[in-house]
Each structure stands twice: as structure tokens, then as C-alpha cells.
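All protein chains but one are shown at their positions in the complex.
For chain A:
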Amino acid sequence: MQNENLVQISFFNQLMLVHPRKKQNERSEASVQVSEYFVNAEGTGDKVNLSDLLGTVEKTSGASNKTKKQLRNLQSSKETLELPLNKQQTEKIQRGIAYEKTTAEVSCWKNIILQNQKAEQMVFPLNQESSGPKRVEQVVAGWKVQTPLEQEIFRLLHGSRQPVNDPVLTPVEEQSLKAMSLEEAKIRRAELQKARALQSYYEAKAKREKKIKSKKYHKVQNKAKRKDFLKQFDEMVKTNPEGALEELKKMELSRMEERMSLKHQNSGKWAKSKAIMAKYDDSARKAMQEQLQMNKDLTQKMVVPSDDEHESIEEGLETVPDFVNDPETVIDPVNPWMRGQLTHEEPEVSCVTAEEVQTAEEENEEEEIIGEFERKRKLRQADEEDLIPTEEEHVVEVSDKEEEDEDEEEDVSEFNTLFRLMRSEKTREGSNQTRGGLNTAGEEDEEGLLSEGQIRVRSIEDLEVLDEVVEPRAIEEPSAPQTAAAEATSEPPHKKKREINLKEVLTKEAKAVRLPFLPTVVDEEERDEQISIIKEAFAGDDVISDFIKDKSRQEAAGRPAVVDLTLPGWGEWGGVGLKPPRWKRKRFRIKTAPPPPRQDQKLPDVIISEKRTASVASHQVSQLPFPFQNTAQFESSIRTPIGSTWNTQTVVKNMTKPKVVTKLGAIIEPMVKEDFIKSKTTAAGGKGAAIMLGENRRAKEGTKRSAENKKKKSSCGC
């Protein structure tokens, strides 16, 4: 048996010799856990001591003395090394570092995430392929050159480094694609588009302007251009003196040309005809003068600024006086006395008119139109100023008459004071706004007119304040006979109150007269008729006093009533004629706190109801919703309509565009890092060729991933 066993063992050993054990256990796979069985434990018993190593070091000639010394010192030193941290602690530190790294890496998404959260609209899937035309190579996969002609063509293409087969884009193109993300490209495209559009607008404008035949227009244009140029030139002198000098030279050249030509010399056909007209026509004369002025301007020699004073003085001496250069102005060719210096002087004499003309011409057409409007408006204002006092006059009389009723008088006076307060506030504002004190009075009136709604009651004092107002009679007059008539028909004064009060009703009428295109003088008869009609219609109405009464009633209703809880006879003697004592009244009459001031407290001509109607309340928002800061904000958000009833099609489309748009039947893939975070990956890609140690591992993986991504697109195998 034993023999047999031995034989077996030896056989086994032989087997092992043939197939050594080590080879059998070799792993081709990477694994974290290495089995203990495979570790070669040869020579575990003998330790390597430092002294062993030292001995060899001493012998070798290559090692430097310094190292030998250090080693000797090490051997002699008795200090022990510090214990390494225990496993838990090292792991914790490792985890901490790894976590920091990861969070830092993940944080690069922050901007994109915020941007997407704020975006008004997101369209999913995020990276949609452009729907433009594609190359054949892109559509047909695996297309290859076959015919000899094709082969020849592609050989040529090869020569010029054009892509032939699979990579449809050249490396350069690919790089350029990578350099710019889709978003950036879109932004850039939009910019370019805008620039192009602007350019085309300018071109179109220039074309149009060129076609305009009006000489006057071009004259004005040229003048404006020249002015601009002068301005630029002034700046140029400061910033770019060389350029300015060149410009100066150009100007000098043009001056010379001008001197050589007879362009503005009043010798042309037009000038001659004008010269004939000039005698009788003011405008013709002006035109001629202008032309001469132009000539003078053009032929005037520029004074070159230089540092040398002497030179400039000399130059000044040398230069001929301006008017010498002036051509002869032939205003009156017959009269020789009109020549020479005098003609030069003339524009200054008539400077006012000339200036006006000049300003009128300097403006281009639009400005002219605006100026026209301005003038018209001024005219209208003058008309209005005429009107204002008439109204006030009305009002005064009304107030005079209304002071009859005792009770109402109080209310009305309150009303008046309030109104005056309001007005004074407004005027103060107005005066604050106006800069000069010159026309404040006029502007005040204007403001009063603009904001005016119901100026009805006015006292004499008010009129005294506004002393500068001119007193017009035009509209006041018709009222006088009316009142007289009214007085004639009505008998007692208190009954007259019930009757229509003319001026109260007519305030609106007076406003209507202000309309700009209505003639300032109204037909008086017609007015009388109207007044009588209104009077009939509103017979028995007293609008103001009704309103005041109504308001005071509402105010009274809003005031909390005093609750009387006194029980007469409780705790004391009771009976007819006995009043509860004062202490009781004091104690049991409960006064509630006054309500907050009414909204219309300071608005004499408005009643604002503060009642909360139950039927509406259920539809109203009771609390300010979250994102809004104040009620005004919320109300404005509600007030703007979004429907197509109120807005144009495009506006509606913009306002109602949904926040998230998805394409029907398209798979929405998660974000891909390479598409969104560009710089990092490209930087990593650049680093790829450098030495790759542990720290570079992430970067490497980034490139690998992108490579994999590309591979995935072409073919996908498991």
C-alpha cells in the first residue's frame, strides 16, 4: 500500500513538473481580492536587515559619501517612526478627499442647471440633430467607392485631404465643430443675422435717400453732414492729430477747388434769376446771401494750429482779410454801392431772420415736421389759456349762489378746502418740475387743465391767488343772461336751488370747447340753445349737493356706532324722567375704535365703496400669493390680458408658450456631459498625451468616454 502511495505521489510530482502549479494559477482577470493560495511564500523565514544592505553600500563605489553618512546616522539613531494611522482613519480621510473631488466636479453643472431652471422654454430632447440637408455619406452607411471614375475622384480628394469614407468631416471641421457649442453657435448666428439685417436697412435707406430729388433736402443733408464732420474733426484734433492733419489737407484741397470753380459765385443761371427777384422778394435775397455765405465758408483758409507763435502771427499778417476773398455779391447788379464790405455786413444786420431760416434748414424733414407740430401746439396752448379763466369765472359764480343753504354750505366749504388743498399740492408739484420761474403760471394752468375733472366750486380767494390770469369774456357772457332769465322765472331763492344750476352742468360743456380743432369762438346763439336744452333736461337736479350728501351718508354709515348698554334702573332708582347717572353712561356706552381712514378721504369728488360683497368675495384672492412682493405686483400680473382678444397673434404666442416642449415619439436622453461642459473635456483631451499617472486618470476616462460615444454611434455590439 505504502509503495503504491509513494508511487502515486511521485507520479503526482512528475505531473506537477510537467504542468507546473504556478502556471495553472495565473489569472488573466484583474481582481481586487487576491486569494491567499496563489501567493508565493518563498523565503518567508529570512528577513532583510538594514545592516545587510549597508554592507553592500559601503562596498559599492558608486554610492556617494553623503548617502553613506546618512545611512550610518540612521543606523545609530534610536528614534522610532510614528505609527501609521489605523485603517478606519485612513479610509475616512480617503473618503473625505474623494468626496471633495467629486463635489467639485459635479459643481460644474451649476450654471447649466440654473440656466435651465430659469429658461422660459425648454425643448426636449435637448440635442436635436439639425434638420438641414445631409450628405450622402451620412445617410448611406458603408458607402464605398467602386467605379474607376469614382476612384479617380476620390484619389484626388485624398490628395487634398478631403474625407472619403467614414469620417464625413475633415479633422479641421471636426475641431471647429467642437470649438463651439450649439448654444454659442446659435447666439453667434443670431448676432450675424442682426448685423446683416441692419446693414441691409442702412443700404436701403441710403438708396432711398439718394433717389430723393429735392434739392433742399440734399442741401440740408449736406449741411448736417458737414456739421457732423466738423464735430468729428474737433475730436480728431484731440485724439488723432495726424489724421486731423490729413483731413485738413483734404479740406485745403477742396477749398482750392472751390476757389477755382464758379460754383457759388452768384454767376449761374439760378443766381442771376434770383438777383432779379431779390429786389422784390425777401426769400430770394436770403437764398442768395446763403449761397454767398457758403462760398465764403468753403473758400476760407484754415488756420493750421502750430506751436510756433511767430509763425501764426506772420501768417495772420499775411492772410488777406476775409472779405477780400469774397466774390462780388450781385444783390442789386445795378447798384455799385451794394458791393464790397457792406454785403458782408448785411447778414448780421438781419440776423434774426437769417438765423430762423438757417435753423429751419438745418433740421431735416422730420424735424421740420416736429417743429410744425410745436408751433401748432403753442398756438393751441394760447387758445387754451384764453379758455381757462372763463371756467374759473363760472365756478366763482356758482359758489356765490350756493352759499344759500346753511347745511350744505358747510359741506361745500369742506369740499372746497379739500379741493384747494389738492390743487395747491398739484401746483407745488408743478412748480417743482418747472425749472425757470418765467412761465410757471402758464404751466400751472396747463396742469390744472390736464388733470382737471370737475372744477365746479371756487371761492373768490382762489381767484385772488391766480391773479395773473387774463379775463376773457367770450364764454362768460352767455351765462349772464341765462342766470338773469332763471332769476326772472324763479320766485323765491330757496326754490331756485332745486332748479338746474347752469354752471354746474355746464362745466363739461366748457371742457369740450378746449378741443384743439374747434374754433375758439363759438356761435353764441347755438350755445344759448344748448344751455337751455341742458337746463330742461336736468331740471330739478342738483348734482353736486346730491353727491356730497351721498358721500357724507356713506361716511356716516362706515363710522362705528356707539353701543349703549346702560340699563336704566339697574342698581339705582328708576322711573319716568330719570336719567342713568354719568358713571353708568361712561361705563356702559362702548365706543369701538375708529375704522382705518377711508380710501376716498382725500378725494372730494370720488366715492369709493369699501364694502366687501359676499358674491364677489368668494372669487377674490384673500392673501398675497407667494412669489409676489406686494399687491400691486400681483394685480398687475392679473391685469395684463394674455388672450388673442387683446393681443396680437405673435404676442399671444409668446405669452402662452409652454415651459416644456417635447417632441411626439422622441426619446429624451439624459444630458450628456460632453455636449454641455465643453472646456473641461477638451482640456483633458489635450492632456491625454502627457504622462498618465493616478491623478490624470479621470481626464483619461473622459476622453475614453467620448471616444466610446463616437464608436457607439457607428456600431453597437455587445
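General observations
As a convention for this text, a contact is a pair of C-beta atoms (placed from the backbone, for glycine too) under 8 Å apart; a residue touches a chain by one contact, two chains touch by 3 or more; residues count from 1.
Here is the rule we go by: contacts and distances are computed from a predicted model.
Matching "DDB1- and CUL4-associated factor 13", "Centromere protein I", "Cell cycle control protein" or "N-acetyltransferase domain-containing protein" against the UniProt entry of the left-out chain gives the name "DDB1- and CUL4-associated factor 13".
Across A:N86, A:T103, A:T239 or A:N630, the residue that sits in touch with the chain not pictured is A:T103. For the options A:L156, A:L230 or A:I642, the residue in contact with the chain missing from this view is A:I642. Residues of chain A that touch the chain left out of the display are 29-32, 91-92, 94-96, 98-99, 101-103, 105-107, 109, 113, 116, 122, 124, 618-622, 625, 634, 637-639, 641-648, 652-653, 655-658, 660, 662-673, 697-698, 701, 705, 708-709, 712, 716-718.
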